[in-house]
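Coming up: chain A.
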Amino acid sequence: MAFVQNLPFICILLSLFTGPLSSILSGKMTKKLNLVMITAVGIMSAMVLAFTVKSGEAYTYMMGHFPAPWGNEIRVGVLEALLATVFSVIMLLCIVGGSKEREEELESTKQNLYYIMANLLFCSLLALIYTNDIFTAYVFVEINTISACGLIMIRQNGRTIEASMRYMIMSLLGSGLLLLGICFLYDLTGHLLMSNIKEQVQILAATGEYQIPLLVCITLMTVGLAIKSALYPFHTWLPDAYGYSTMSSSAILSSLVSKGYIILLIKIYYRVIGIDVIRASKITNVLFVFGLVGMVMGSVNAIKENNIRRMIAYSSVAQIGYIYMGLGLGSEIGVIASVFHILSHAASKALLFVAASGITRASGKNKDFASLTGAGFRNRLAGIAFTIGSLSMVGFPTFAGFISKFWFAQAAFENANHTKTMLALIVLIISTVLNALYFMKTVIRIYTPAPALAKEKNYQNITVRGQAPKSFAMICFVAMNFMLGMCSDPIMKLIQSGLEMFG
Partner candidate 1 sequence: MGIWILLPIILPIVTGMYLLISSFLKHLKSTESELKTADGSLKPVVLLTLIVSVAAAFYASWTGDKSITLFYLMKDIPICFKVDAVAALFVTVVSIVWLLVGFYAFPYMSHEGEEKRYFGFYLVVYGVLMGLNFSGNLVTLYLFYELMTVTSMPMVLHNGSREAIMAALKYLFYSMCGAYMALFGIFVLNKYCDTLAFVAGGSLNTVLAQGNETIILIAVMAMLIGFGVKAGMLPLHAWLPAAHPVAPAPASAVLSSIIVKGGVLAIVRVVYYVVGADVIRGTWVQYAWLILSLLTVFMGSMLAYREPVFKKRLAYSTVSQVSYILFGLAVLTPAGITGALLHVVFHAFIKCTLFLTAGIFIFQCGKSRVDELEGIGKCMPKTLWCYTFAALALIGIPPASGFISKWYLAQGAFDSQIGILGWGGIVVLLLSALLTAGYLLPITMKGFFTEKKTEELEFEKGEPPMAMLMPLMILAFLAMILGVLPSGMIDYAAQIAATIL
Partner candidate 2 sequence: MMNLTNLLANYGEAAAMILFGIGFTNLLLQNNLIKKIIGLNIMDTAVYLFLALKGYIAGRQAPIVVDGVQSVEAYINPIPSGLVLTGIVVSVSVSALMLSLTIRLYRRYHTLNFDEITTMIKKEEK
């Protein structure tokens, strides 16, 4: 067995132990440690990716000395490795990009706590991606929740605490349902390892026994994860959580955390229940409908918003709607589109958050639109970055969003059910226009020269050097956007092969 195969496990452990380690180090040190750790993880995941691509098949990694039905396992395929790589890159950039805000908004004594949370969060994300044991998945979901909550509340003001309370409540409801679903599943199949569960479920499906309990636990798990990943009607916690926490937190939360749950959902569908069973149970249609509603309503709320951060937050509600719509189409290509959108949205949404903070800094930390006027001239790089992010969101060619829009449309088109097709296409059009409505409004606003009375708003000009880390992050994100937009084929192929390994 090649040494590379150990790396996923090592990644998880590394990120897990750097957490407690950070608690005894000073703020500066922890930051360095965290950055090093994430970079290392990124590199390792890249190696794993290369390995799996070369070997062309997934492998399971036994943790401890118990063989399959009893022990706990990690499973590594192309998709997992890819996600791990991308997530670590984005994580890194988010941390870098938000460093200035953290130094200002967090008390100096709490600096290191932030990194504890960040590391734990990262660890749990990796675990969610890699694990082959559904109960382990549950445990890491909880860890994920707790650390995310920490990331939100670490900026101490009433808003964030209230937001994190809200967040906790909703996600605990979600995880409660998830747990119950898992228990049912265990009860039905007597297994916790995904692959074994799947065998049993296949048998059940074949014999036609326990249809209703099976359906129930599918529903429970789906709803639980939907709540946690803020699918439209359950999004109430999201805008506050993203809107008021410190910048890097909201970037991480919006681009990674909620996506982690969706990944888990996809894993459950493919590796626990089996996609054909899912299709047979019409749950996809439900997801489809909610996705469509989310696509529209999220944007509508965003249009009403007057605070740029909250606006972006609402836009991620819409984007999550896209993803669920893709899942809801129930076809292979639909899921591919969703996974790709997870990546592209992660790239552009993080970019938007970073750029938005750059813009607001240039406008005296005011987040309302009136005072953002002309920010594009005060902080040029941020302005350009924001424009690119918006265009990508709107689905402008040569940017990431365009490709995912294309694949969604393609998926919708290849759907056998024409009502679904037309619905999806029309809603895609509508939501594109709505996206344009609020993103372009902002872009035009930040390129309108500021009125004369701008003095008392303590505007300041920010050069590229003046915000070096942020600039670095933004440039990287822009590059990612272009890469995803221009040469998406290899990535699509990776995703495809990864899903095949799932099945």
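With respect to how the candidates were assembled, all candidates are chains of the complex that A comes from, given by their letters.
We take it that contacts are C-beta pairs under 8 Å (C-beta built on N, C-alpha and C of every residue); 3 or more make two chains touch, one makes a residue touch a chain; residues count from 1.
In this text, all values refer to a predicted model and were calculated from it rather than measured experimentally.
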{"item": "Selected partner (touches chain A in the complex), from 1 or 2", "value": "2"}
{"item": "Chain A to candidate 2 touching residues, read off their complex", "value": "135, 139, 142, 145-146, 149, 153, 158-159, 161-162, 164-165, 168-169, 172-173, 176, 179-180, 183, 186-187, 192"}
